[in-house]
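All protein chains but one are shown in place.
Letters A and B mark the chains as written, and numbering starts fresh at 1 in each.
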Amino acid sequence: MKSERRAALLFLAPALVLLTVFFFAPVVAGFALSLTDFDLYTIGDPHNIRLVGFDNYRELIGSSIFWTSFVNTMYFALVGGPLTVAVSLAAALLINAKAARFKALFRTVYFAPVVTTLVAVSIVFKYIYHPRFGMLNRALDTLGLPQPDWLGNPKLAMLAIIILAVWKGFGYTMIIFVAGLQQIPEELYEAARLDGAGAWKQFRHVTLPLLAPTFLFVGIVVAIGQLQIFAEPYVMTRGGPLNKTVTMVMLMYEQGFKFWKMGYAAAVAFVLFLVIGAATLVQLKMQEKR
Amino acid sequence: MTRLRWLAIALLVLSCGTRDRGRAGVERIEFWGLGREGEVVAEMIPDFEKRHPEIDVVVQQIPWTAAHEKLLTAHVGNASPDVAQMGNTWIPEFAAMNALDDLNPFVAQSKTLDARDYFPGIWATNVVGGALYGVPWYVDTRVLFYRSDILAAVGYPNGPRTWAEFAEASRRILAEKRCRFAILMPTNEWEPPVVLAMSNGSTLLTPDGTRGAFRQPQFANAFAYYIDLFHRGYAPSVSNAQIANLYQQFAQGEFAMYITGPWNVGEFRRRLPADMQDKWATAPVPARDAQTPSVSMAGGSSLVVFRASLHKEAARKLIEFLSEPAQQVRFFEVTGDLPARRSAWTAPALVAEPRFPAFRTQLESVRPLPQVPEWEQIATAIYDRGEAAARGTTSVAAAVAELDHRADLLLEKRRWIVSRKRGRS
Partner (left out) sequence: MTRRVDTIVLHGVLIAGGLITLFPLFWMLSASFMTSGEATTFPPHFLPHHGTLAQYRELFLRLNIGRAFLSSAIVAIAVTIFSVLFGSMAGYAFAKLRFGGKQRIFGLLLIALVIPPQVGMLPLFLLMKTFGLVNSYWGAIIPSMVTVFGIFLIRQFMLSVPDDLLEAARLDGASEWRIYWTIVLPLARPILATLATFMFMSTWNDFMWPLIILSDQTHYTLPVALANLSGEHVLDVELMMAGSVVTVLPVLLLFIALQRFYIAGIMQGSVKG
């Protein structure tokens, strides 16, 4: 027994030490940092630091750029999240349909965007969205539709990024839905059919309720991922036009590593943490109610 | 067992990959060049190494879009180069971080560097609190580029000289339908409103650099004039990202005037069609009125030595080399970046180009931007509010009030440090 405990300690040591030093300690230190005004003057002279309590948070709440980034991030998550879930559920239902053939092929195709490099496909989409030369607007032109300046128009830029995110991400949640669908016993559908339920009723009364646990998991995973959006606006718009694509992580990056206002940036990061925690809790609660 | 072997191989690769070893007996220095300049300087290094065989220069090319944050992170992370190119507006920031070496003693004893050979406004950007943190490498300022055929047709063959002429020329260009727009001032550039404000005598910040001076009439009036150019339809409120092909649009008469920098002289020559080449010219930016001089901002890049460098002597030798008039001319010929030294301006390539005298005139009356580390963020706020006002989502009065508010917030730490220093002394 004693040797087993010692062995366990040795087996756990590398993981626990690394996680403590390089993850948990920085998280705690991040909170401490957010209570100071650590900035580039501090780097020049360590005496140039003050404990400012919650001033950074107060400054955040009072600054328009923070609220802009907050609203943008929520817009991205609240529109992009459900859209991803809807598209991936539709794709999962199609692939899982009994009559569907070449399931493995379609699964691979739909999943391919997930493994691509975000930076690279953001660049590809930047050109696809080009107002004049982009393939999207050329397609719209052929159809006789108006051709907006996707990334240059403040009203559309975030939507354009959402489309990219849905394209990039729906395959992932699709796989989870397929797994969930396969766990629904076939007898339930047969019973529903005997009761005279059509396709829609079967979906509404069998598929959806039984997918509930999957929805919870998908919801949390998608929310956590989407609230951290950074690379797409960094590569495609740098936050513009009119700051309509500045996100919370981008604000943190710019304040922290561009202007070196580390205390302030740490406060942004913590607010993000709170938002993610809140999003997770809300979804857990909603699930409980049902 | 094979797994362990793979691990060992990976560790080996890793440890080899992290540091390149230099040749024996040779001092290796690292130089960071930005964007195209970084590419070009790499071609000039062999000459330097021929002259100084004991020095080996490694050139790192850092793209302009990421240069500022990369230099900062490198300094904070103790991974800074020995010598680097740096936008001269960044120098106060790095000075505040105590990152740079004071070059005053070096310049004083140098046989080839002579402060009097440099444009005074440019030189001043490198001096913070009496210390000299950089040597100007090339200079940059904003002047007015214009379609000489169109401006001649509306009565200004030499370009508008004052704000009134600038607006009147624009009005006529639109009224006579000579262009779709008169002026191009991309809304994500803070330089045009700042240059106009400087012409109007604005210091942008209070003289000690602890508060904004944007509500003062010198700035507010210039800003109102700038915004008015958009509201009257003279300038389109578009950002750089929305301009598909600037040169094509200039040639096709989308706009006739453009406030921009010297690199575009080369670009215009390269990218405009041949039949356009005698139809464009440059002039100093319009002055407020006939009695005041035309003022523009002192931009450009300087060469700096990092305090943490262990090879400062070699780094300074590289600066001396790149500052030689002959090298300045050569650098100009490849990049089109204007030489920092007046003595290099006699080069045939500079004399032959009729668009350069406007720059030369302008450079004698340039002023440094406020020398505070927070400038970059304040400048961002200027174009941010400028863009909003140009698009009509805020008023001029609200915009300048907001600018003062933001500047005061950004400068709070600076006020604390200044007052603490005063308290100590």
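Basically, contacts are C-beta pairs under 8 Å (C-beta built on N, C-alpha and C of every residue); 3 or more make two chains touch, one makes a residue touch a chain.
Everything numeric in this text was worked out from a predicted model, so none of it was measured.
Asker: Considering the whole complex, which of A:Ile61, A:Ala179 or A:Val282 touches the chain not shown?
Answerer: From the options A:Ile61, A:Ala179 or A:Val282, the contact with the absent chain belongs to A:Ala179.
Asker: Identify the residues of chain B touching the omitted chain, counting contacts across the whole complex.
Answerer: Touching the chain left out of view, chain B contributes residues 6-7, 10, 13-14, 17-18, 20, 32, 35, 60-66, 70, 73-74, 76-79, 81.
Asker: Considering the whole complex rather than only what is displayed, give the residues of chain A touching the chain that is not shown.
Answerer: 1, 3-5, 7-12, 14-16, 18-19, 21-27, 29-30, 33, 91, 94-95, 97, 99-101, 106-113, 115-121, 123-128, 130, 132-133, 135, 138, 167, 171-172, 175-176, 179-180, 183, 214, 217-218, 221, 224, 227-228, 230-231, 234-235, 249, 252-253, 256-257, 262, 265-266, 269-270, 272-273, 276-277, 280
Everything below uses one rule, namely that only the chains that are shown with their structure count from here on.
Asker: What is the distance, in whole Å, between the centres of chain A and chain B, each centre taken as the mean of its C-alpha atoms?
Answerer: Those two chain centres are 37 Å apart.
Asker: Once bound in the complex, which stretches of chain A touch chain B?
Answerer: My answer: residues 37, 39-41, 43-45, 48, 50, 59, 63, 130-133, 149, 151-152, 237, 240-243, 257-260.
Asker: Note which residues of chain B are touching chain A in the complex, please.
Answerer: 68-69, 72-73, 75-76, 93, 96-99, 188, 238-239, 241-242, 244, 373, 376-377, 384, 387-388, 391, 393, 409, 413-414, 416-417
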